[in-house]
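Complex shown without one protein chain; remaining protein chains in place.
What follows is chain A.
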Amino acid sequence: MSLLSRNIFRALVQGSQHVSKGVHTTAVNNDKNQTKEGRIKCTLIPGDGVGPELVYSVQEVFKAANIPVQFESFFFSEVNPTLSAPLEDVVNSITRNKICIKGILATPDFSHTGELQTLNMKLRNALDLYANVVHVKSLPNVKCRHNDVDCIIIREQTEGEYSALEHESVPGVVECLKIITAAKSERIAKFAFDYAVKMGRKKVTAVHKANIMKLGDGLFLRSCEEIAKLYPRIQFEKMIVDNCTMQMVSNPNQFDVMVTPNLYGNIVDNLASGLVGGAGVVAGASYSAECAVFEQGARHIFSGAVGKNIANPTAMLLCSANLLAHVNLHSYSKMIKNAINKVLKDGKVRTKDLGGQSTTLDFTHAVIHSLV
């Protein structure tokens, strides 16, 4: 009896697997992950500038690889407020899906409404996306002054100089407040150390300017030191931001994981991105406790290239690969990363920023052809 029931059950198991394979399985990959959660939902914000072109490239690759991710797309823009989806809708969607892939949002230089917060900042604050992670890594066959750069820059992005607290006390005198709190400093330091543990890194460098801003950056530094005590097996060091930028361009290999307050992080992110090939090849991500938003590491909208089909989609594709790893679809993630590496290594298809003449679409198609 038990033998019979077991066999019937087995048959059912196999039958249902066939059914599910018909729904989700791909020709290129037989990762069983895909059948277990159905399709994973992900919020998609194309952004401004070349964002939509890059996002299209990601969607093409996902389609070709038959990746079980379903996008929920929102047009979200500060420079085009009439068409933009309301902030609440976007926030609700990301809160529900827990993951989001996002192009860059353009920010006007001067505010017309007198509002000091940018849309980017509003989104970050609404979701409490406090930690920005940029993994700066030399790519194969991308010629740069330095090779083998491999550092992770972690930036606090909800306070500091970005608090949007500015006022003109008397005409001609403007004060801009930089806020540093112990709670948020400890939180970002803990994030940095935990990230270092997760990635098997050895060293965390705190970047600061506590020699000038003794109280503000001093608090940040003290919080980092406090948290560092919990990680006896990870080396902790500190570096002043001006020295750090110099070291970064002259000897970038000394850095492992870096943790920075808001503005310094922004500067160091962009500097480091420049070292390995520019805004088009560096992926980043922002984390809150609950959700993760994957976006380019250096935030440039590249408006000069809009519609010209010349932007480099590497960064966005790497973001999407990181997103897949985040939701445990490791085999798909590896597949995309390997494909990108292969295309770069072959060096036949290069976009303009890497010294080639190929278009965004050419590159995308080359990646699709390299998917195995």
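By our rule, contacts are C-beta pairs under 8 Å (C-beta built on N, C-alpha and C of every residue); 3 or more make two chains touch, one makes a residue touch a chain; residues count from 1.
Quick note on the criterion: contacts and distances are computed from a predicted model.
This complex has a chain not shown, and the name its UniProt record holds, of "Isopropylmalate dehydrogenase-like domain-containing protein", "Exosome complex exonuclease RRP46 homolog", "Vacuolar ATPase assembly protein VMA22" or "Trafficking protein particle complex subunit 6b", is "Isopropylmalate dehydrogenase-like domain-containing protein". Touching the missing chain, out of A:F62, A:Y162 or A:F191, is residue A:F191. Annotation: of A:K41, A:R222 or A:H326, A:H326 touches the absent chain (contact as defined above). Set against the missing chain, the residues A:L221, A:A292 or A:V343 yield one that touches it, A:A292. One chain is missing from the display, and on chain A it is touched by residues 2, 5-6, 9, 12-13, 16-17, 19-20, 23, 32-33, 35-38, 98-99, 131, 183, 186-187, 190-191, 193-195, 197-198, 227, 230-233, 285, 287-292, 326-330.
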